[in-house]
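The complex is shown incomplete by one protein chain, all other protein chains being positioned as in the whole.
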Amino acid sequence: MGPEGMKKLNSLCYEGAHYLKEQLLATGRFSDPFEGYPFLKEFALTPMCDVAKLQQALLDAGFFGALQTPEGYVTFCVTERRTREEIDSLIKVIKEAAL
Amino acid sequence: MSKIIEGLLYSESHEWVKVEGDLAVIGVTDFAQAEMGDITYVDLPAAGDAVEAGEEFGALESVKASSELFCPVSGTVEEVNEDLEGAPEKVNEDPYGAWIIKVRMSDPSELDALMGPAAYGEIAK
Partner (left out) sequence: MKYYDKLVFELSRPGRTGYSLPAGSLSGNYSAPWEASEPSAVWRKSTLPLPEVSEPDVVRHYTNLSQMNFGVDTGFYPLGSCTMKYNPKINEEVVSAFNGLHPLQPASTVRGARQVLDFMDKALAEITGMSHFTFLPCAGAHGELTGLMLMKEYHMSRGDSARTKVIVPDSAHGTNPASAAVCGFDIVVVKSREDGLVDVDDLRPLLGPDIAGIMMTNPNTLGLFERDIKEIASLVHGCGGLLYYDGANMNPLLGVVRPGDMGFDIMHLNLHKTFSTPHGGGGPGSGPVGVAEHLVPLLGRPRTSGFHGNFGVILRACAYILTLGRENLLMAGKLATLAANYIKESLKDSFKLPIPSVCKHEFVFDGLAADNGVTTLDVAKRLLDYGFHAPTIYFPLLFHQALMIEPTETESLETLDAFIDVMHTIAREAAEDPELLHSAPHNTPVGRPDETAAARQPVLKYTF
C-alpha cells in the first residue's frame, strides 16, 4: 500500500463511516452517546429501537452490522470496500423496517 | 581431555569454587564451556540475592542449548561479573578466570560435599 495508499485507504474508511453515522442519526432510530469524540472507521450509537429486529432486518438484506456491546450500544464499521450505494441501501433498510 | 585446575573445588554439575575466606568465587569448568559451545548470553542473578546449595542461580545460553547453573553453596550473592553481559565469550576463552558470581557463604561446611580436582577429573573426561 505504501504511505500514500494507507492514507487514501483510511480516508475512504473515514468518509464512509462519518457519512453512515450521520445518516443513521437522521433516521431517528439512534442517539449519539459520544458526540464530539473523534473516530476513524468504527463507532457506537445508542439504539432507540428493537435491536433484535434491527439485526434481523439487516441480516435479511445481506448486512452484518449493529453488533451490540455489553453496555448496550450498537456498533458499525465501514471499510474502504463499502460504496456510497451500499451505505444508502443499508439506511433504506433501517428506514423501512418495523423496529 | 578438559583442563582442570588444582586448588579449586568442583560440583557434579561442572561448577568450580575458589574459596577466599567465607567468600565462594564460582564459575564453570573447561568441560562445561566445551559442552555448551559458543556462549551467547549469561543469565546472572543480582547482588543481594539469596542462593541455596543445589538450587539454580542462573543460566548459560549457547547456540546449541540453554543450561542452568547450580549453586554449590548457600548464602548471599556478594557480586556478579558484569563483564559477562557484554562479553559472554569470556566463559569460553577463560573458564577459570571468568568467574560468574561471588557468594558470601552461610554454611561453609557445604564445601565438604564438593569434589577435589582428581575426583572431578573422573567425571569430566
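Should a chain be cited, it is by its letter among A and B, assigned in written order, with residues numbered from 1 in that chain.
We adopt the following convention: a residue touches a chain if its C-beta (ideal position, glycine included) is under 8 Å from a C-beta of that chain, and two chains touch if they have at least 3 such contacts.
Predicted model only: the values in this text are computed from it and were never measured.
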{"item": "Footprint left on chain B by the chain that the document does not show", "value": "37-38, 40-41, 61, 63-64, 88-89"}
{"item": "Residues from chain A at the interface with the omitted partner, ascending", "value": "1-12, 14-16, 18-19, 38, 55, 59, 64, 67, 80, 83-84"}
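As a convention for this text, only the chains that are shown with their structure count from here on.
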{"item": "Rounded Å distance between chain A and chain B, as computed from the means of their C-alpha atoms", "value": "65"}
